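A short worksheet on the structure shown next.
A single protein chain has been omitted from the complex, and every remaining protein chain is retained in its original position.
Take a look at subunit A:
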Amino acid sequence: MKRRRNSKLKFEEPSDQSPTTTADFTFTLTRLAVSQICQSIGYKATDSSALNTLTVTTTKFLQSLAGLASSFSNAANRTESNLFDVVNGLQDIALSTSDCFPGGSTVHDVESHCLIKSAVVRNLSDFVKYAPEIPFAKPLPRPERDGSSSGRDLDHEAVTVTRSVEYVPAWLPPFPDASLYSDRCTKDGSDHLWENSVTVIDRENLMDSLKSESCRGRKSGRLPQRRARVRFKMERDCSDGDTRWRQDNDAESGRDVEVKKKIIEEYIHCAGEWPI
């Protein structure tokens, strides 16, 4: 008969499976902390399944406490939780044990609002006083904290939350990196003309390249840069019946000048500018 392999391992860690996701990473860290607490209590070894179960329970405890505290704060029209929210959450979580009964009503006392009388807080105070301090096995790399930001998530490793605008709530996600949008939005300097700007030059180069690539000789639809100058005169045709005043050269020149003057004056009067 084959011997069954002993499944009881001493603080085992899955050596073959390194944490691939953030959830696995945080679960591994939590399991390490839980195993340290179990060792401080007096255990020499743990079952892997028992350790995993206790770790999952710990994470559920943390999340449920956070959810209760945040719900209490939201009920009071707040987004940031305070000490009262956390203590109320602890009271609700401790309902299954006898911790919450002594002094549980004093938390909701309108006159005193004394939290230290609550048995939950007193037990925690005694725990901090008398329990041995067990630091985490390996120090986590601590990033620099900004004064305004509190939730430095392990998901965002290289995010520096700098709240330059105070009116933006802290619970919103951070703005995208400025390099993603600043180049497009910034206007070119007003020193040079629009024709000499980068966008126009680039577009012209692109058009030239497209033109050279396409079949030559075909009209591209653009006007050639060198073209004959066009001159034109504005004249009033004062034809009276069959005769035209143009036949009279002398009178015509004089009338021409007068008509042109009148037209110019009318145009200036109407438009204010003569397009020369």
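In this text, a residue touches a chain if its C-beta (ideal position, glycine included) is under 8 Å from a C-beta of that chain, and two chains touch if they have at least 3 such contacts; residues count from 1.
Operating definition for what follows: contacts and distances are computed from a predicted model.
Out of "EF-hand domain-containing protein", "Transcription initiation factor TFIID subunit 10", "Armadillo repeat containing 4" or "Glutathione S-transferase", what name does the UniProt record list for the absent chain?
Spelling it out: the chain absent from the display is recorded in UniProt as "Transcription initiation factor TFIID subunit 10".
For a quick check of understanding: of A:I37, A:A75 or A:V168, which residue touches the chain that isn't displayed?
Result: among the candidates, A:I37 touches the missing chain.
If the hidden chain were put back, which residues of subunit A would touch it?
1, 3-4, 6, 8, 26, 29-30, 33-34, 36-38, 40-47, 49-51, 53-54, 57-59, 61-67, 69-70, 79-83, 86, 90, 96-97, 112, 114-117, 121, 123-125, 127-129, 131, 133-136, 140, 142, 148-155, 170-171
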